[in-house]
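Only one protein chain is missing from this complex, and each of the others stays in its spot.
Chain naming follows the written order as A, B and C, and within any one chain the residues start at number 1.
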Amino acid sequence: MATLGHGVRIAILGASGYTGVELLRLLAHHPSGEIRALTADRQAGKSIAKVFPHLARRNLPDLVAIGEVDWSDIDLVFCCLPHGTTQEVVASLPAHLRVCDLSADFRLDPATYETWYGHAHRAPHLQTEAVYGLTEVARAAVANARLVAVPGCYPTCAQLPLIPLLKAGIIDADDIVIDAKSGVTGAGRGLKETSLFAEVSEGICAYGVANHRHMPEIEQGLSAAAGKPVTVTFTPHLMPMNRGILSTIYVRMINGAGLADLRRTLEHSYADEPFVRVLKEGSYPATQHVRGSNLCLIGLGADRRPGRAILVAAIDNLVKGASGQAVQDMNVMLGLPETSGLAQEPLFP
Amino acid sequence: MATLGHGVRIAILGASGYTGVELLRLLAHHPSGEIRALTADRQAGKSIAKVFPHLARRNLPDLVAIGEVDWSDIDLVFCCLPHGTTQEVVASLPAHLRVCDLSADFRLDPATYETWYGHAHRAPHLQTEAVYGLTEVARAAVANARLVAVPGCYPTCAQLPLIPLLKAGIIDADDIVIDAKSGVTGAGRGLKETSLFAEVSEGICAYGVANHRHMPEIEQGLSAAAGKPVTVTFTPHLMPMNRGILSTIYVRMINGAGLADLRRTLEHSYADEPFVRVLKEGSYPATQHVRGSNLCLIGLGADRRPGRAILVAAIDNLVKGASGQAVQDMNVMLGLPETSGLAQEPLFP
Amino acid sequence: MATLGHGVRIAILGASGYTGVELLRLLAHHPSGEIRALTADRQAGKSIAKVFPHLARRNLPDLVAIGEVDWSDIDLVFCCLPHGTTQEVVASLPAHLRVCDLSADFRLDPATYETWYGHAHRAPHLQTEAVYGLTEVARAAVANARLVAVPGCYPTCAQLPLIPLLKAGIIDADDIVIDAKSGVTGAGRGLKETSLFAEVSEGICAYGVANHRHMPEIEQGLSAAAGKPVTVTFTPHLMPMNRGILSTIYVRMINGAGLADLRRTLEHSYADEPFVRVLKEGSYPATQHVRGSNLCLIGLGADRRPGRAILVAAIDNLVKGASGQAVQDMNVMLGLPETSGLAQEPLFP
Partner (left out) sequence: MATLGHGVRIAILGASGYTGVELLRLLAHHPSGEIRALTADRQAGKSIAKVFPHLARRNLPDLVAIGEVDWSDIDLVFCCLPHGTTQEVVASLPAHLRVCDLSADFRLDPATYETWYGHAHRAPHLQTEAVYGLTEVARAAVANARLVAVPGCYPTCAQLPLIPLLKAGIIDADDIVIDAKSGVTGAGRGLKETSLFAEVSEGICAYGVANHRHMPEIEQGLSAAAGKPVTVTFTPHLMPMNRGILSTIYVRMINGAGLADLRRTLEHSYADEPFVRVLKEGSYPATQHVRGSNLCLIGLGADRRPGRAILVAAIDNLVKGASGQAVQDMNVMLGLPETSGLAQEPLFP
């Protein structure tokens, strides 16, 4: 789909949360994006400076209620609304709009959605239309999409290292353990006791053991890659950092493959990718090395248990795990250079 | 072995590090312990207040060089010296002394030691004499020991949940994945770039992937429990907290066992233990819940992959993972109440 | 007032917050305290294990609504309720109960209260009866009190270093600057955006500049010490730590006094105090050195500006700044040893 004649006129729905503000940061230096509308129902009427003092200088529109947006002035919508309400909002938008949705509402197929969320989807026609926007895997489909479901943070950090290996048939699809550690922004800006500083700092806990809602999303992508239904072991953990996900992944090699085959497959898959990088032998990523960037770093090595390997992948959950991948998808949808607005170096230390 | 007539006269070798100061904290309220000597070669001559201002009020002896200690005045030594040098120091101590060694020097059998450390042990007779002090597992042997090798932090947090299950023959000894997350004090007080605040905060990384030196220690204990050689998958991670280890452990159930069997086995094993607790169904521990205490909390649940289970264990690496277990071992060695000096509640928040 | 014949039967109102749980930690090892009732209106019916998993092992009563408490079984109440509602609750309690109130409701004189809170006090007779429980300063009055207003965290950390100097007439009461830095638990366990991990971590901000409600409380105590109305400059800051307050205090010396006089005055005032300690010349406290303890550490030195001095004081806001001082007050009220339940060493690191 070709670039628009003018710059891309953008609306961000739900701009007062962490993925919203991250879009504002990334789009600040996007050469083709113009932010025309920002919504935040409970904060409607406020300036962005009230909600995010660090953006006071930017010449940004005030927050409005979603009903106040003049859609004729908008080309593309980033939807940063809570899971569940998003499907109705997106269904109500004019059809000329392209949409990058950061919620979980359009990521699953209808049956899986109903199983995990306990009710039928309220916009099933859109659910079918939506393209799952794991850019490196679905670039062509994203390029032709009107509605993109931006992948979740855990699913991004699990699928990027695993999909090439499953496609190549060199790891056992029935023996995958994903142990993931996430920073606190993954839980959003909502007021929850479990997100309080004094509850999170100086500790770590597992949560959603064996039933986190990102699990079916991971399995859907891995199943497509493996060509058969895949069930994974997946345990997310909450730890004291703002940004970052580290996935430590345990696999069994099959069909005679060894570590060198895994390495070669991943390096080959991502050789031309601007945002995915396979580290040298003996190196494993830290989330500090991706903070603020759209990078996904992957390290891998042999396990001591014969025939097994360990993969470690790191992303910034707010960038490659949310807003950065959303911008990347937008760039692909509109035929813009894929790295536009995403050239930030990691912030270390 | 019966209690000594007088209070236990204690020396702490290497008192200026984190396990040393933790012993000082715990022993402060031990009803039978008297601290008679503190050594720290590079800081010899300093008052404890210089090295640990928060202890200025305590009536503690000044730091001295190890050669200055009058051993005739000492009953028991806590040895908090670096790995490698410890074996020679312990070998040089008078034979009347009981020793709780917190280093790794006496934990492994001679062959394994040589394999992992690349040189023959320098005190093999003591290596044979030493009792591995995982108190709940080896209480009787500890009670009769002169030299106890206090287990490492990762090994403690891995073995306590796994040993009863392996002994019962209800999990597959050949399919164990241990994903462990540790606070920074596990690396000691030494000056390393990787321990700097600005390198650690706001992130997480894996290290020692498939070759951490706590791995053979874990395998030694699990092998004894399983009655056959066990090799595990083990990945330690470094994360921004002072204290705590969380082990997320992935197992396959065998011999017809289900989750209820695992739960019953663990609950039964630890029913009378003051420091190990199995959480109710659906509950998983956080390291915040053990901070400053000698507790080990264990949660478990069924995996979505059939026939598999997930265990989560938490300890404070400086307490149950080091100095607390050392005190517990001392109590057992001397016939003192096992909880003496260890009654601290967790510090939360 | 003499010790009760039996152990002290204690109720904690508002036990599900941070000061409530801190009381549970401290009272765990109090030789004379027995916890008989715990209230938490919104969590009534839950076990303490549900709200604080780390206390699951303790044999503690379930949480109940305040109306369900059998007061005839209670000797003393710790009131950890929000400011504003406390005054009515305390007024409704049977008169035989001794009360240690941790809210701000009974700390100020009626006129000041009305000025800062914008409404008349709803229990003015109790306001007059209440004794301000800065233990070291008001020990005799606390010993005879039925109702003690436990001082706020900032006021404790400001008054302890300043009161002896003002009483001695050696610092200018009209030129005091108090720059205070607090951990996040000072804001309680309530759900506020400003208490979220992602808002607090990796930064610091000033708040309540020149109008924080602890300001009149500080001024009330300093005015009494100075014998004339005192207005101070006071700026609180919120920073990423769970516990701790550090007050950096800037003063001008008068009446010919020099730094040695300040030091001598403070050392003399606190020579026999178990919880207040003046550090040696050249030493200044860190909050890490008081974490989990009831200590207040004070360091002082000469400013480069002639005739001026700098004082630095540190407390744990949940202990000496709240629950610890409450227990200390209880001990004094009941004629118990003042350090009962408060012998914990600081937890460092």
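Everything below uses one rule, namely that contacts are C-beta pairs under 8 Å (C-beta built on N, C-alpha and C of every residue); 3 or more make two chains touch, one makes a residue touch a chain.
All of these numbers come straight from a predicted model, not from anything done at the bench.
Q: Among B:75, B:202 or B:329, exactly one should touch the missing chain; which is it?
A: B:202
Q: One chain is left out of this view; which of A:21, A:89 or A:123 touches it in the full complex?
A: Of all options in A:21, A:89 or A:123, contact with the hidden chain holds for A:21.
Q: Taking the entire complex into account, which one of C:22, C:101, C:136 or C:199 touches the absent chain?
A: Final answer for the missing-chain contact: C:199.
Q: Of the listed residues A:33, A:133, A:285 or A:321, which contacts the missing chain in the full complex?
A: The single option touching the absent chain is A:285.
Q: So that we can see where the missing chain sits, which residues of subunit C does it touch?
A: Residues in contact with the chain left out: 174, 177, 179, 181, 183, 198-199, 201-207, 209-211, 215, 231-233, 235, 237, 239-244, 246, 248, 250, 284-289, 291, 299, 301-305, 308, 310, 312, 349.
Q: Where does subunit A touch the missing chain, residue by residue?
A: Considering the whole complex, subunit A reaches the absent chain at 18, 21, 24-25, 28-29, 52-58, 185, 201-202, 242-243, 277, 279, 283, 285-286, 288-293, 295, 297, 343-349.
Q: Contacts of subunit B with the missing chain: which residues?
A: 18, 183-185, 189, 191-193, 195-202, 240-242
Definition applied: only the chains that are shown with their structure count from here on.
Q: Copies subunit A and subunit B touch; is their interface built from the same residue numbers (over half shared) or different ones?
A: Since more than half of the residue numbers are used by both chains, the interface counts as same.
Q: Give me the C-alpha superposition rotation for subunit B onto subunit C, in degrees, nearest 5.
A: Best-fit rotation on C-alpha atoms: 180 degrees.
Q: I'd like to verify one number: the distance from the centre of subunit A to the centre of subunit C, where each centre is the average of its C-alpha atoms, in whole angstrom.
A: The answer is 45 Å.
Q: Whole-Å distance, subunit B centre to subunit C centre, using C-alpha means?
A: Measuring from centre to centre gives 36 Å for this pair.
Q: Could you put a whole-Å number on the gap between the CA centroids of subunit A and subunit B?
A: Their C-alpha centroids are separated by 39 Å.
Q: Find every residue in subunit A that makes contact with two or more other chains and list them.
A: 183, 198-199, 201-202, 240-242
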